[in-house]
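The structure appears below as structure tokens.
Complex shown without one protein chain; remaining protein chains in place.
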């Protein structure tokens, strides 16, 4: 398939590379010329770099995928004067893999639909490691026929591909899951710190929790207490992984969505404030499981 | 083995019955005479009812097990003038299966040890259903040789028998696990309510969470959103299960232990207040997963 | 002075009326024609109704005041194609008395300044009663010379007129004050409910707090416990006053501003969630001091 790809960043680069490896032709654009050049130099025959969003919109592609840092970039790329919707031909499909608030995702999809461009929201989780290994979880919202039509594309990018329902639901699923993750991680950090400070061995405590009703991914697959698991951020000083500031961004999206939906999220809201406190103390770049440091003596 | 058993309540009754079924002889006491009579009538040959704690202490048993509602009962039964420690012979072992704060468990075990009575704390989880089916999780603290010595007894009562380390650690494990459980349940309730109010199907959302990083026991085995799982309290109007007021008791123990240990538990503390709010509104007897009602329009 | 006034709602109506009483001439616009007609019929000689924002922009006035419900209305009125900035002559001054987030206030003031229109943000507090009695508190941000120039106008509208510094600072002051108010009210509700449930007389308890370090406006001037004060919402079933949903709006603005500023607001954030819970239970129209109902048995 001939695909336009906008946003060759930390996540977009390996995703675009996986599409190229799967045999697709790409037309790419990013403001960071070096990223585009690096990608182009690796796949010179199957890729064409363009210097503007507008040029991608006007190129002869079946589908355009975008992978951008935040909602305001997505708005600019889709709705700006020089953006996609202003210059794209009808019927070209659109997939936005950025993580943004559901409302903006729906507003843009509606605008696209009005001019004949089907659009899916398809945020991913799994980090750069998952993007490189093509093992991302991809949560897709929009028309189910479009989802089926592009399933092969998603399969080149990830492993756990889930259809979540109508437009914006991919974002809803991600926001709901990540809010629960942010809560569980702090809960696990509190429970592990409390148990150990009361005299338990951390591995024994984690073992009990992991076979009991406190069991959760944060405890059994990503335990924040150093020494409990290998190959997780807590085993290497909380480097790598999913940064505190990225978790903070997702909890911010959850808070915004909850406000619009008039839904109370007392633990989700407090989790956001706790990560914000930790980030203010200078730890925004550490993996989010480092939040356990807040509960341990310096 | 000849065993004394004090506390024939909701949990103690089926536990005592399971010991009798396993072939042990019991000497029992409870202030509620009916419960004792009912048990005695079922196993007339292997059971002897006594009218006081002191009488149990003075009877010829190898081991005394207690299963009481709260720390003040445990203190009275063990440390009172007419209590166990004042009248027991040295070397009779003691197992307290009540759920109480770790500090009281340690204080009593120390007093017992001083007069030659080895003591284990062995709180359980799994509810009355688990007690009846002998599938309880039992978390045991105290001397490891005593744990090994009585492993057969524990095996007559439960399935997942875990040695947690020194005295009081059984209570620590239970308190840490249940605090995390109380947090995860509210987190799951918030995430499910938010996702559904934003337009997702609850089963689809639960499916995504359960294969992603938000996965937890509260979501995959006990989901609070009606219709997601069968045979859980949310499928039957939140009857049965683990009452809100019992979760509140455990979070109270966590808060007390955290205060003594000078450990912050921001989410654990807030979870306690949220269940308290719900209980004040008259829902203390509903299963704790009913907390999701706080996040849904009436 | 000849003044344009856009937004003749609950607050705007008495504010416009006070300007007319003070002798100014008004050119007014609101989408709700009835409100405009009602105002016009009271001051037929000094008022002129116009049918669009654009018409107000193009009329011959010295100053245009806007009083609108939320940021998206303010954006539309100032930045829309048919909005003020697109059609106004340079040098006409602008005062926005809506309560919105500081960032939007700054963005609009900057856009206005670029085309030669000085702009002040001037949110008010004091409710409709304060608007009618011209006793509002007005918090003003922007160029100090403009503040001085229009002080007389502000004096016709309120009593406590405070210059808060550069553009947007009026909104910052309001958001900070109201966040603290929202927190103090819940704190007072918790303290009063706790003390009374432990056996104290509410008036005696309020008396002690009001002469001690717990003293706050929520306790000494607006006590949420029924029977402590007269002429406050708690004395009349929480009708009138400052609605829970309005407090919720202001806490939402605080949360948004805090997110942008990367500032943690743990109590402010939790207060938002608590009012949201109360609103979801159907109490959004009650005065915000009704939050004490969450802490009392039904």
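As written, the chain order gives the labels A, B and C, with residue 1 at the start of each chain.
The rule we apply is simple: a residue touches a chain if its C-beta (ideal position, glycine included) is under 8 Å from a C-beta of that chain, and two chains touch if they have at least 3 such contacts.
As the structure is a computational prediction, the values presented were derived from the model and not from experiment.
Q: Of C:36, C:64 or C:176, which one is in contact with the hidden chain?
A: C:176
Q: Touching the absent chain in the whole complex: find that residue among C:83, C:102 or C:224.
A: Per the contact definition at the top, the residue touching the missing chain is C:102.
Q: Touching the left-out chain: which of A:78, A:217 or A:295?
A: Checking the options A:78, A:217 or A:295, the one contacting the hidden chain is A:295.
Q: Taking the full complex into account, what residues of subunit A touch the chain not shown?
A: Those residues of subunit A that touch the unshown chain are 266, 270, 277, 280-282, 294-298.
Q: Considering the entire assembly, which residues of subunit C contact the chain that has been omitted?
A: 102, 125, 137, 139, 160, 162-166, 168-169, 172-173, 175-181, 183-184, 186-188, 190-195, 197-201, 204-205, 207-209, 211-219, 221-222, 254, 257-258, 261-268, 270-271, 274, 294-295
Q: Considering the entire assembly, which residues of subunit B contact the chain that has been omitted?
A: Contact residues on subunit B toward the absent chain are 252, 255-256, 258-259, 262-266, 269-270, 272-274, 276-277, 279-280.
FYI, only the chains that are shown with their structure count from here on.
Q: How big is the gap, in whole Å, between where the Cα atoms of subunit A centre and where those of subunit C centre?
A: 38
Q: Using mean CA coordinates as chain centres, what's the subunit A-subunit B distance in Å?
A: 40
Q: Among the residues of subunit B, which ones contact at least 2 other chains?
A: In subunit B, the residues touching two or more other chains are 266, 270, 294-295.
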